[in-house]
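One protein chain is absent from this view; the other protein chains keep their places.
Showing chain A:
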Amino acid sequence: MGEGVVLRFDGVGKRFRRRWALRDCALELPRGRIAALVGPNGAGKTTAFMLASGLMRPTSGRVDVLGVDPGRSGMAAGASFVAQDKPLYRALRVDEMLRAGAVLNARGRWDTPYVLRLVDEAGVGLGERVGELSPGQRARVALALALGRRPDLLLLDEPLAELDPLARKQVMATLLAEAAETGTTVLLSSHVIADLEDSCDYLVLLRDGRVRLCGEVEELLAAHRHLTGPADSAADPGAGHVVHRSTVGRQTTALIRDTEVPPGFRAVTPTLDDLVLGYLQQEPAPTSTGSAA
């Protein structure tokens, strides 16, 4: 599979009554990436998934997923979406749930043997009731169903929420292993950055309904420096390029972008944590490209 953009938001806005959940959002997701969608609660992550999967239509702008406009023609055949509450029928047995998946996807490229293998690898018996599975097992059944469509793009809203650390790792490992084999592009949201470090190679950061950062994790990290230095230093850590700065006692730390390291400061490449927290604490939250209120 070559490069190419599998998901594109172009000036996308979504308004609920008077509140803009998303505003002027531009983002591109290249094929083959494992992308993290991060941001605080209420930043617009779930709205972004709703728009990408065609469950909502944007108030303004254009959404393109695998060449189709999901708001008009429904979810792209090559896309798969698991909503935050992992909507499985709790009263069904696992085999009945899988049959439902097969029937609902009869016109697509549903792959029953593949789904059975994933469920088996999750240690889930076909006769078990969905409602009696552990949260980790339920997450893996939901993931198996989503992968059963053999998607080119997998959209996962908070797939790791409410899972214990072991289950989080297992779900992420399954997801990445399947992506490694199939080349599926993944967009997943989470607000636990530790789960994403090392796993995701692309980052989309939302705050207050706007895209603050979008790009390859490696490039974003390389473009920033995490500074530590004396609080009373006359040197100004790169005015205009400071994302966030805080002073505790005699020490100042700052996240800066694309700028020289001032004398007296120690600079290291930020971790993903540093980067995300820096942008989430940025003040005042800048208003992006010329949108009239």
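As a convention for this text, a contact is a pair of C-beta atoms (placed from the backbone, for glycine too) under 8 Å apart; a residue touches a chain by one contact, two chains touch by 3 or more; residues count from 1.
Definition applied: contacts and distances are computed from a predicted model.
Peer 1: Please identify the absent chain by the protein name in its UniProt record; candidates are "Heme exporter protein C", "GntR family transcriptional regulator", "Putative Se/S carrier protein-like domain-containing protein" or "ABC-type antimicrobial peptide transport system, permease component".
Peer 2: "GntR family transcriptional regulator"
Peer 1: Taking the full complex into account, find the residue in A:198, A:219 or A:260 that is in contact with the omitted chain.
Peer 2: A:198
Peer 1: Decide which residue listed in A:7, A:21, A:34 or A:220 touches the omitted chain of the complex.
Peer 2: A:34
Peer 1: From the list A:5, A:92, A:176 or A:277, which touches the chain that is not on show?
Peer 2: Result: among the candidates, A:176 touches the missing chain.
Peer 1: What residue numbers in chain A mark contact with the hidden partner chain?
Peer 2: Residues 32, 34, 169, 172-174, 176-177, 179-181, 194, 197-201, 268 of chain A touch the chain that is not shown.
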